[in-house]
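Excluded from the complex is one protein chain; the other protein chains are retained at their positions.
Then we have subunit A:
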Amino acid sequence: MNKPTDKSGFFAALEDSPSADTFLRGLWKDNPVFVQVLGMCPVLAVTNTSMNALAMGLATAFVLLMSNVLVSSLRHFIPKQVRIASYILIIATFVTITDYAIMAISVELHKSLGAFISLIVVNCLILSRAEAFASKNTVGQSMLDALGMGVGFTFALLCLGVVREVLGSGSVFGFGLFPDGFQNWIVMILPAGGFFTLAIWLLLFNILKQKRATT
């Protein structure tokens, strides 16, 4: 069985509790981006700056949490023939709500995320959690699962966003890192840079996984 490399008392205690396991699975062992490789569209498209990555991750996590809670609490009420249609309806509702909320928080942020907010609807991560987990588990468990997966997704997006912004724009969250000037690698903020960065992170994750499997 895979265990986190840090085997201090805190993690060991967490691993024994089933709720913590549900949470940690999304965060690390079954990370939606690095392990399941789900929802690649926003992962590649809106990670050109750290801020975009963070906002996208949080928006997705919010939709995931709310739809998981609702799907789970309605799981005895939704007939199985129309379950997918119902899930999509619920997910689309929360995406629309998120869209309005982001517009109310910052016009600038809404401008830079563009169409990708509406595209959260088709993020397979959210539908897969509704179908595979929320429809079969209690509200509490589904909430934990959504939190774990959401935080895991945000973490993965940030991993890409920070690397791409540092190399592509020479800054982190808009703060310049190199006062003496820095030759920006334009390719890193273009789509190609997204693929390069994702490939490197996947490579790192797989090396880590293999090491852990052999020890």
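Note that in this section contacts are C-beta pairs under 8 Å (C-beta built on N, C-alpha and C of every residue); 3 or more make two chains touch, one makes a residue touch a chain; residues count from 1.
Everything below uses one rule, namely that contacts and distances are computed from a predicted model.
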item	value
Among "Tripartite tricarboxylate transporter TctB family protein", "Ion-translocating oxidoreductase complex subunit G", "Transcription factor zinc-finger domain-containing protein" or "Galactose/methyl galactoside import ATP-binding protein MglA", UniProt-listed name of the chain not shown	"Ion-translocating oxidoreductase complex subunit G"
Residue among A:37, A:85 or A:132 touching the omitted chain	A:85
Residues of subunit A in contact with the chain not shown	48, 74, 77-79, 81-82, 85-86, 89-90, 92-93, 96-97, 100-101, 103-104, 106-108, 111, 114, 186, 189-190
